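In this view, the complex is presented without one of its protein chains, the others remaining in place.
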Amino acid sequence: MDHIVYLDYAATTPVDERVLDAMMPFLRERYGNANSLYALGRDAYKAMEDARERVAASIGASHPGEVIFTSGGTESDNTALIGLATGGGRSSGHVIVSAFEHHAVLEPAEWLSKHGFDVTELGPRPDGLIHAEDLKAAMREDTVLVSVMHGNNEIGTIQPIRELADVAHAGGALFHTDAAQTLGKVDFDVDELGVDAASFSSHKIYGPKGFGALYLRKGTRMAPYMMGGGQESRRRSGTQNTAGAAGFAKALEIMDAERAAETPRLTALRDRLVEGVLGRLELTSLNAAETDTRLPHIANFIIKGVEGEAMLLHLDAKGIAISTGSACSSGSLKPSHVLLAIGCPQEFAHGSLRVSLGRYTTEEDIDFFVESLVPVVERLRSMSPLYAKIKAAHEAG
Amino acid sequence: MDHIVYLDYAATTPVDERVLDAMMPFLRERYGNANSLYALGRDAYKAMEDARERVAASIGASHPGEVIFTSGGTESDNTALIGLATGGGRSSGHVIVSAFEHHAVLEPAEWLSKHGFDVTELGPRPDGLIHAEDLKAAMREDTVLVSVMHGNNEIGTIQPIRELADVAHAGGALFHTDAAQTLGKVDFDVDELGVDAASFSSHKIYGPKGFGALYLRKGTRMAPYMMGGGQESRRRSGTQNTAGAAGFAKALEIMDAERAAETPRLTALRDRLVEGVLGRLELTSLNAAETDTRLPHIANFIIKGVEGEAMLLHLDAKGIAISTGSACSSGSLKPSHVLLAIGCPQEFAHGSLRVSLGRYTTEEDIDFFVESLVPVVERLRSMSPLYAKIKAAHEAG
Amino acid sequence: MQLYSDKVMDHFSNPRNVGVIEDADGTGEVGNPICGDVMKITIKVDDDKIDDIMFQTLGCGAAIATSSIVTEMARGMSLGDAVSITKKQVAEELGGLPPAKMHCSVLATDGLKAAVDDYLVKRGREPIAGPILSSDPNFDPHEDEESESEACDL
Partner (left out) sequence: MQLYSDKVMDHFSNPRNVGVIEDADGTGEVGNPICGDVMKITIKVDDDKIDDIMFQTLGCGAAIATSSIVTEMARGMSLGDAVSITKKQVAEELGGLPPAKMHCSVLATDGLKAAVDDYLVKRGREPIAGPILSSDPNFDPHEDEESESEACDL
């Protein structure tokens, strides 16, 4: 591939060269096990604690010990859901998760529902938001945990976490948020948000894959999920990944340092993208368009009368890397649970595209994407047995 | 530290430069998400499958799909223990683990014992081995899973896995082995060993930390432990760590290619070490010395009348990196569960040292270690209130 | 992600026989927009052989490729042979399909069957194709797939 226009930063990001530089010593000479007592081990221990302090400072944690390093967003979510629900030996109770969570939250929630817990999936409204009053109505006497993601990975809407956490706390429940898509991209402060736990993933912020963290407020009871040697102060066992921790901390620092300039840049690119796509294609819309609280780098379109994967493959042939909104690549039967949750009709949900921008996206990339998308859509619509009908129905009102 | 004599290869290893070279493309330009459909994603997918095939070939797996990549030995162990015991929705039954397993096996076993399962901890004999007849005696009608480690990480004895697996299978149970310490170091073939599942860790074989794998024989029912997007054919969720997989596969290939030359080299170094230590220090012994089936790179000593950490710190001051046999660094109250399991008296178990050799260990390192150890032990014995008594008791017979 | 074969990609990128035969002898329309796949096949029949065949498909890469190849396979075939094409043959002709996409070849064979039966029924003859699974709302095209489907949520 000569020139790749990468527009799938919400799926994963390249490792920033500055992050790689921060990792290299731990892939070379600083190879100690952070739990060994000798100099090389103490050096690794200090590196872990240094990374922990920097992450803690970035997210406004009061104690570095509130940051637990994990193998990624998925592990952080599994640990939070199951660990918080079963913390202190609890084996029943009511758990609320939003219906458009990532599967890394939904699946542990389902596990809980099969192991003694009652689970409610709380739907977002068509604006792509979980509303505090809806959460209030879903709360029960025995609600022990509420988990609502911070920024949605498909449609980019940012949830009113502070309000939701207040509702959960008023009802005596813990509050967890999956912040895999928001960390580093918007201001993130655990005290301002009022959360008890939050999940992060390194490879979404130009850090290495296979690394992440879980914020856990001091004093919060949590059963460890990964059990063994008792690393991470007994809350996450397994030999610590020093290169991962150094890379993740550095990645977060760069996000923080560059955010003030990067956010308006990305927002302008995204607006150019949305204008371009909606201006050039008929029967096309932006999901949850009416909502202002959104991530600067994600735009999710419904393009009626085409199927997402087919668009994706044609764009790929032009060197454009993009994702269908459809979360499951397992076949076209199951469209995105996120789009269905916000009320998108099933037949159109198959025609979604998620475009996500990042550090290396340029105006030229956006323009090239729009120029490439138009003929792809036209071609696919021209071979669709339904498009003429859809258009006629639309024109009839 | 000018010159470090690293003798703790069983705790962790440096990343081999050839392994790092294999990882670098995935930390740079080949950054795609292995589940994305476009070229960059397909490239990552191919890299994962390529790594999977190479690992499968090395361990004699019939299908690459029998290799599941994880975040490390700990995750592999947690997944095997809990996933196999609860596979197919099972919620009770009898599980046998050996008493000198790594905590990454013992702790999930304890979790099972609190969640509906009966768990038996089967003791090794003083020779450091789990005997097939002892396992036979421990088997019950309802035994569903037996887990016995391949090579012990503290004393280096290699268990008769084939015989043990046969006993388990004859009783209708699945058999898992933790091979974190043996993979690459001795011949390892899943069919010859007859195991249903096996755990591996990358950072023990000059691969990166935070990566590992689980072998799972085709057709074996296992509940996934990490739940979410359904990666690794739905058996281990979380965005795949391509750099980790490429590094681990390369690390294993190097181990395989060099083993024929490396094993005798390490064995000779270890014999020199054992001779040196036992020859120069009185009231000192090698644990499980009578057993021939052992890892070439681990030697575990009991040095009477001294405490392990004190030795370790003095050796550290001379630039030697070594581990106490004592598994828990959390204080001296709890000596190594491995040494206690093989019948080492508690008062001497505190005085153990585990020396583990590896790719970069030289004869000079061994000699320097022995020369350094002798005065350290003499000094500590001279300030011990007990040593004179121990010696007198010994001389009295 | 699991890969499409080169032949699938070729048929997806350059689908053969796209379009609608204006004065078709038989028309089959199968699938369901709810499921994301809809296919329409039109045929011209001469002496109980498929003389011309065109398709339109809304669907994923595999849906388009299987539609394309089935038109190539069926062209010139007797009606009886055409309705006997199995989903397995379609997949094989394409050099294989990822397990999660096997259901797409059902769509292609069903579309062809529907067009043939439409031709026969219009002429007062007996339909020969048997039940057309993919138009049954209770049909689960995934039921005979390997369970190892691919990942969600990136």
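Think of it as A, B and C in the order they're written, each chain with its own count starting at 1.
Here is the rule we use: a residue touches a chain if its C-beta (ideal position, glycine included) is under 8 Å from a C-beta of that chain, and two chains touch if they have at least 3 such contacts.
No experiment lies behind these values; they were computed from the predicted model shown.
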item	value
Touching partners, among the displayed chains, of the absent chain	A, B
From A:Leu37, A:Ala138 or A:Val167, residue that would touch the chain that is not displayed	A:Leu37
Of B:Val306, B:Leu339, B:Leu353 or B:Leu373, the residue in touch with the unshown chain	B:Val306
Chain A residues that touch the omitted chain in the full complex	33-37, 41-42, 45-46, 65, 228-231, 233-234, 237, 239
Interface with the unshown chain - residue positions in chain B	8, 10-12, 102-104, 153, 305-310, 313-314, 317, 323, 327-333, 335, 346-347, 350, 380, 383-387
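We take it that only the chains that are shown with their structure count from here on.
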item	value
Centre distance in Å when chain B and chain C are each reduced to the mean of their C-alpha atoms	53
Shared interface positions of chain B, touching two or more other chains	33, 35-37, 41, 228-230, 237, 239
Numbers and ranges of chain C residues touching at least 2 other chains	1, 149-154
